[in-house]
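Have a look at this one before I ask anything.
We show some of the complex, not the whole, and keep each chain where it was.
Letters A and B mark the chains as written, and numbering starts fresh at 1 in each.
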Amino acid sequence: MNDRPSTPDYLVADPIATGPRFGGIMTFFHLPLARDATGLDIAVCGVPFDGGITNRAGARSGPRAVREMSWSHIRPYHPVDDTPVFEGIEAADIGDVMLIPTERDASLDMITAFFADIAAKGALPLAVGGDHLVSLPILRALAADRPVGMIHFDAHTDTYDSIVPGRTEFKYDNGTVFRRAVEEGLLAPERVVQIGIRGPRFTPDDLGFSLNSGMRVITMDEFDEIGPQGAIAEARRVVGDGPTYLSFDIDALDAVFCPGTGSPEIGGYTSRQAQVMLRGLTGLNLIGADLVEVAPPLDTGGQTARVAAHLLFDLMYLLRDAALRRDS
Amino acid sequence: MNDRPSTPDYLVADPIATGPRFGGIMTFFHLPLARDATGLDIAVCGVPFDGGITNRAGARSGPRAVREMSWSHIRPYHPVDDTPVFEGIEAADIGDVMLIPTERDASLDMITAFFADIAAKGALPLAVGGDHLVSLPILRALAADRPVGMIHFDAHTDTYDSIVPGRTEFKYDNGTVFRRAVEEGLLAPERVVQIGIRGPRFTPDDLGFSLNSGMRVITMDEFDEIGPQGAIAEARRVVGDGPTYLSFDIDALDAVFCPGTGSPEIGGYTSRQAQVMLRGLTGLNLIGADLVEVAPPLDTGGQTARVAAHLLFDLMYLLRDAALRRDS
């Protein structure tokens, strides 16, 4: 079967949707499909793993749902400045990481290998989870040689020591991921900003590790005061021009925008405010980004996946910006 | 209202709901049911057509769902000033346009004939779609003799030339409707205002026709600055006191308020802001209005239809205002 060209011409001649958006073999944003990141500036991919979820599962099918929404809802020009988001760079959908849903540790290694290959080929990864634990193996691949900064949109700090108090042998889940990343030397905590933190807490010290390690934590109470522009300013100040990762947990948004996630929290910012914040983050030295915790079985009418697809479009816009400056 | 044949006495002794709002033969707002617009000031009706939808279908059952919600959720007095919205004028539900779902062109003609009859009888139409293409045959009926102005709430300009770039023989769908209306001399573009435009674009010139033809386009970026009051002021300035149509695409709202529509866009205004804008538009020379793109099969829990019913109530309030001044 080797001699047959794979995807039809009409499908990937260019990244613009030319046909029925409810049909076709779907890729992220109508991007061409590639075997791997060879020759790419940006590699979009899915990480269908949710073995790190401590509450409600379902994020394993996040890539499928966000890919579909990005195919059917996203057009190629950005409304703020008519940038052709998929032109001027080489970008493709390289599919999903192959992993084993029932084998957490083996799967984390597979994810690291997948992203190490992207990095080795010189592309910037744009990953769709999966639960937030997937950020750890991604960072292991991208920050293997030095700690990086991070802009982290989330309702939760994800810097617990263990889901079971006092049982430190249980180390890896979506609530401990960034504590592990700091411990492993992948994150420079003083170059990390967390935006949107809120909700009832497990302990009186839920923010302890974040604050003590030097992260900048912007709670919703503070956000109410400083607004999206204040958050943008703080984020830019904290990460500076060093290498920076961006991680967007969909539950950063108010729960009304993301019913389809494992731990929705009410009282967050709107999707509009998230768009405004992302659009204020051009010019940074981004090394990759992820959007995680979309859990389609918990979603209603595809609302969460839809919002995620739009935010992913803004992440793509940011990575394109970073890739172009890197090349220049 | 005595000489119009209508529904049984027990049902509509007056337009106020006196019984179980979850039962009964439903009409828009508990209005009496009329054969046609004879003797009416305002004729409320449905246009169950979605053959103009280029993405996700379902708006053909919009009239059914909005009618039900308007029956079960809307009471007769307006909260801003206790106006008895259905008194002081003659208004009725005249049912839905008979059309053939698989025959687009024949159906458009049937719609035009239906609204031409309303106009001929001297009533103002309040139409519930159906997809946005239905505004074209309505305007053919209402603006046959001169171009009119329009206040247009929408996420999209709907002024593309064709859904298939370069294939100008494919002219009629819900993305081209107002370009066609201008070309047919139905709209005076310099008296058109579009409020809420946003979202990824198909081309770098998506706003081209609107802007070049003289329409006033208020994007969400501008709306963030001027707010509902600024939008009201601009709308009033643009349309002035000439004959004006009002078209409300439900996707003008942020997607979280309208999951049940073909092309929801995140980052729009709230339903509260839409209410405020509509309530600021009294005193205009309205010749009719529509509310379109409610697609019940895509909705969750009737949320979109519910919002639509409330906005329809405000449209009714505006048309009553226009009808009363016209009569005086």
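Heads up, the rule we're going with is that contacts are C-beta pairs under 8 Å (C-beta built on N, C-alpha and C of every residue); 3 or more make two chains touch, one makes a residue touch a chain.
Everything quoted here is computed from the prediction, not taken from an experiment.
Asks: All chains are the same sequence, and 2 are placed; what is the full number of copies?
Replies: 6
Here is the rule we go by: only the chains that are shown with their structure count from here on.
Asks: List the centre-to-centre spacing of subunit A and subunit B in whole Å, with centres computed as mean CA coordinates.
Replies: Inter-chain centre distance comes to 39 Å.
Asks: Quick check on the complex: what are the subunit B residues that touch subunit A?
Replies: Its residues touching subunit A are 54-56, 164-165, 198-206, 219-221, 224, 254-256, 259-260, 263-268, 298-301.
Asks: Report the residues of subunit A in contact with subunit B in the complex, numbered from low to high.
Replies: 16-18, 20-22, 72-80, 82, 84-85, 256-257, 270-272, 275-276, 300-303, 306-307, 310, 313
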